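Heads up, the thing below is written out as structure tokens.
This part shows chain A:
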Amino acid sequence: MKKIFSRPEGLTDTLMRYCPGCGHGIVHRIVGELLIELDIRERTVGIAPVGCSVFADEYFNCDMIQPPHGRGPAVSAGIKRARPECIVFSYQGDGDLASIGTAEIIHAAARNENITVVFINNAIFGMTGGQMAPTTLPGMKSTTSQKGRDVRKQGYPMKVCEMLASLDGPYYLERCAVDTVKNVIKTKKALKMAFQNQLDDKGFCLIEVLSMCPTGWGQTPVQAKKWIGEVMSAYYPLGVYRDRSKEAK
Partner candidate 1 sequence: MPEVKILDEVCKGCGLCCDDVCPVDILILAPDRINSSGYHPAMITDMEKCKACGFCYMVCPEPAIEVYK
Partner candidate 2 sequence: MTKEIIISGFGGQGIVSSGIILAHAGLIEDKHVTFFPSYGAEMRGGTANCSVVISSEPVASPIVATPDVVIIMNEPSLARFEMAVKPGGLLLYNQTLIKSKPKRKDITVMPIEANVLAEELGQGRIANMVMLGVFAKKTGLLSLRTLKNAQRKRYKKANDEQLALNDKALEKGYGLFGNSK
């Protein structure tokens, strides 16, 4: 009997400390598989963010670095420019990428840095205890928007793919989700494209993943995945926002 699906060698044996039903684990597993499938594990340097996935440096089975909050794209650019032969991915949450690190991600995209960014959008600050994130939906409750996000006082969410797509720099931008089997498969396809583009020296690729945070949302994992399909992906439409390989044709 042959093992056809199991924990990939691109992940370490360390058990992940995420909450039950957290989407991080699914995306970790996909990246871990791609490190093996693309045969890049031994030349990859990954960037773990600050936030729940700060522990990613224990989970990905490749060289890892843990930079200051939001600075992943700058650290990635430093590594990639210093060692172009390395494959560099920056794994970031929404507080990290869309709040404190807004400048870094926009400028890395504008410079078309040849890196792969994995952007987990779960509409909340997970690790610090469920505070409002730049991606928190209008009306959504969080520990710092307890009556629901009031857009007149707390502003509107950031749509990262749409924003970056307004720049000439990025090569590939896609928003995916990990709520259903179909979407998980699509997420893997998108991430594979993002790594392949880096291998082909194409430039900046970012894959945004709508991801469950049952704890932060005060929902069960099953409720959370349904909420992505019914509510979150309505505000953040899935799809390809930039694909310069198509534009070139």
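Keep this in mind: a residue touches a chain if its C-beta (ideal position, glycine included) is under 8 Å from a C-beta of that chain, and two chains touch if they have at least 3 such contacts; residues count from 1.
For anyone wondering why these and not others, all candidates are chains of the complex that A comes from, given by their letters.
Note that the structure is a prediction, hence the values are computed from the model and not measured.
Chemist: Which candidate among 1 or 2 is in contact with chain A in the complex shown?
Modeler: None of the others touch chain A; the one that does is 1.
Chemist: Sort out for me which residues of chain A touch candidate 1 in the complex.
Modeler: Residues of chain A touching candidate 1: 1-7, 15-16, 18-26, 29, 178, 180-181, 184-185, 214, 220-222, 225.
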